[in-house]
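Note that one protein chain of the assembly has been removed; the remaining protein chains are unaltered in position.
Moving on to chain A:
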Amino acid sequence: MLITRVLCSRTPNADGFWKRRRVFKLTAHYYGRKRNCYSIAIRYLHRALVYVRKSRKLKKRDAVELWQQRISAGCRELGSSYEALVRGMARCQIALDRKTLANLAIWEPRTFKSLTHIAAAKLQREPIKGLNDFSPPPAGVITRGML
């Protein structure tokens, strides 16, 4: 019996269905042939996964930028500036991060106002060159130097 052909034959890929299923589960929300045809879908899926990987850092960066914008807007409404708030708070050793400050500005506006006053009072006492604030010192703030 000629067994060469039998020995040299290769079994078909048993995992084919499941391999494609893994891809189609991730491309189910695509449009047209991109979701149904493997060789087309796999190309778009690879790009999508690359974007997912890259955007993990970008998401954090975007979030920080958004918080900074919101804090700046909140400060400017109260006659201060983002730089004044941050530098004044650093000198008072108040270590609140930008996420918390943004949340305070939205949900706890009076606390945020108090923080701007504290920072402004500190900068009145220890002015920073280049950071000019000509508004009168905020009332109701008691600093260490006063006592």
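Methods note: a contact is a pair of C-beta atoms (placed from the backbone, for glycine too) under 8 Å apart; a residue touches a chain by one contact, two chains touch by 3 or more; residues count from 1.
The rule is simple: contacts and distances are computed from a predicted model.
**Student:** Given the choices "Large ribosomal subunit protein mL43", "Proteasome subunit alpha type", "EF-hand calcium-binding domain-containing protein 2" or "Serine/threonine-protein phosphatase 2A 55 kDa regulatory subunit B", state the protein name listed in UniProt for the chain not shown.
**Tutor:** From the listed options "Large ribosomal subunit protein mL43", "Proteasome subunit alpha type", "EF-hand calcium-binding domain-containing protein 2" or "Serine/threonine-protein phosphatase 2A 55 kDa regulatory subunit B", the omitted chain resolves to "Large ribosomal subunit protein mL43".
**Student:** Out of A:C37, A:I106 or A:L131, which is the one that touches the chain we can't see?
**Tutor:** A:I106
**Student:** Mind pulling the chain A residues that touch the left-out chain?
**Tutor:** 25-26, 28-29, 48-49, 51-52, 74, 77-79, 105-111, 113, 132, 134-135
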